[in-house]
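A protein chain is absent from this complex, but the other protein chains hold their places.
After this line comes subunit A, so read on.
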Amino acid sequence: MSTGTHGTLRHVSTGALRHRLSRLRWFVRELTGEATYDRYVAHARSHDPDAPVMSRRAFERSRTDAREGDPREGFRCC
């Protein structure tokens, strides 16, 4: 297999690639709102690590159902 500088270079480039991919994944999750649940749990547990939290299913339900109450949130333009 590769030796010396070549090996290091390859190592660096896969590391950089992995870093890029993780940032892309982070960006997409933030943009689509997939990360909202994690954020909610982190927020709820930021003061009390044992605070009760909703399950993912219950949380996502409450979030879409909230749009039922006020449809102006998340409205799209023409």
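In this text, a residue touches a chain if its C-beta (ideal position, glycine included) is under 8 Å from a C-beta of that chain, and two chains touch if they have at least 3 such contacts; residues count from 1.
Assume contacts and distances are computed from a predicted model.
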Worksheet item: So which of "Electron transfer flavoprotein subunit alpha", "ABC transporter ATP-binding protein", "Carbon starvation protein, membrane protein" or "PTS EIIC type-2 domain-containing protein" is the UniProt name of the chain that got left out?
Response: "Carbon starvation protein, membrane protein"
Item to complete: Using the touch rule from the top, list residues of subunit A that touch the missing partner.
Response: 23, 26-40, 42-44, 56-57, 59-61, 63-65, 67-78
